[in-house]
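Apart from one protein chain that is not included, each protein chain of the complex appears where it belongs.
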Amino acid sequence: MPDFKRPHALTDVYLHYCPGCTHGIVHRLVAEVIDEMNIEGDTIGVCPVGCSVMAYDYFNCDMMEASHGRAPAVATGIKRANPDKFVFTYQGDGDLAAIGTAETVHAATRGENITVIFINNTTYGMTGGQMAPTTLPGQVTQTTPYGRNTDIEGFPVKMCEMLSQLDGVALAERVTVIDPANIRKAKAAIKKGFEYQAKKQGFSIIEVLSTCPTNWGLTPVQAIERLKNDMIPYYPLGVYKDAPVRNKEGA
Amino acid sequence: MTNEFLLAGFGGQGILFAGKLLAYVGLYAGKEVSWLPSYGPEMRGGTCNCSVTVSDAPIGSPLILEPTQLLVMNTPSFDKFIGAVKPDGMAFIDSTLVEGQSDRKDIKCFYVPATAMANENGLKGMANIILAGKLLKEIGLTDEAVIEKAMKKCIPPKKADKLEANMKALKLGMDFNG
Partner (left out) sequence: MAEKSLMKGNEALAEAALRAGCKCFFGYPITPQTEIAAYLSKRMPKVGGVFLQAESEVAAINMVYGCAGSGIRCMTSSSSPGISLKSEGISYIAGADLPCVIIDVMRGGPGLGGIQPSQADYYQITKGVGHGDYNIIVLAPSTVQEMADCVTKAFDLADKYRMPAVVLADGLLGQMMEPVAFDDAEIVMSDASNKPWAANGHKNARKHNIINSLYLQAPELERTIKERYERYAEIEKNEPVGVADYCDDADIVVVAYGSTARLAKSAVDEARKQGIKAGVFRPVTLYPFPKNELNAAVKNAKKVLVVEMSMGQMVDDVKLAINCSKPVDFFGRTGGVIPAPAEILAKIKEMGGNN
């Protein structure tokens, strides 16, 4: 059994997340990457508005709390003033793909050297389970009580697919954390994003398909099954783009 | 002593540039100066005007509604502003471009065929400077060293080769009798 300690980049604060929620795993993966790269002292994280709003208490690096949807703009401001630091945002689907779509798309197309951790759980968690931009067709939420009707509510947004079309994006990868093999892949993707930052290679987004047992009304195990059976077919896992934007450092 | 210049014409005629030149002449002559453009969607081709105040005292309103000197380069601006010139004021009119004459007896009107003069002298596009030269002559701000210093300041380094032509245009205006 390997030594399984709390990463240094996580504070000694109890996470407030619901049982079975995958936020905790993703937090840990980000923290492990920061530890492994030994960059905690040079990293600034930006939290969103959403369930992970208080992530500033959980990460041991310097943290900023952004207004709803604006994390990529906040990260841009930090990074432009401090080009040699590592800057990541941690955002949910409502934050990133609804109210903050413009900030996401433009930070991406500018090729900002930041890493975006995008938690897609197909719902607004913190406010109690309303329809998100990523809510699946037919999915029942508080504001789609008869199921998302694409004739009325339109279709889900596929961010990795969209962003992979932009020249400023170095890495767009969709992962999940429902089993050890996928957790390993997710961590590798996050690490690659941070490494691209180190080389000033452009914008990286790692979309993590995540569970929300509370708002889905499922047990944690059922939630993982739903993710496998319903979400992955709609949001296929994989690398949508992996093409460093800039060929030489700082170019 | 306060001179309030109103310059008006089409965008692209160099109205703002001529205004800037007059302001710099004022500045280098040791006066208080202000320069205010009309601004907005009227870039090239639209109507354009510019208020320049040159004064011995600090300047209050930079916006000139009743100029002591009007410099005008198209008919619509002539029609609009000629009546606003202060009594005993002056108007400098590009008579190549402006149709008609003023019947005001309380102001001095100078009809300068500035555009024709510019074209004849290989100074295309410098009718504004010819008119400015005439204006400077008539108000008596004619210290050549000051004017040349102002012109040098107004012409960006990239267009330094235009200095000589601009000075020539200025001189043409100053020497124009009519």
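The letters A and B name the chains in turn, as written, and every chain counts its residues from 1.
Here, a contact is a pair of C-beta atoms (placed from the backbone, for glycine too) under 8 Å apart; a residue touches a chain by one contact, two chains touch by 3 or more.
All figures in this text were calculated on a predicted structure; none of them were measured in a lab.
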item: Contact with the hidden chain (one of A:L15, A:M37 or A:M54); value: A:M54
item: Per the touch definition above, residue among A:I78, A:M159 or A:L209 touching the missing chain; value: A:I78
item: Touching residues on chain A - with respect to the absent chain; value: 11, 40-44, 46, 53-54, 56-57, 59-67, 70, 73-82, 85, 102-103, 105-106
item: Touch list for chain B against the chain that is not drawn; value: 20, 23-24, 27, 32-37, 39-40, 59-63, 65, 153
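Heads up, the rule we're going with is that only the chains that are shown with their structure count from here on.
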item: Distance from chain B to chain A - Cα centre to Cα centre, in angstrom; value: 61
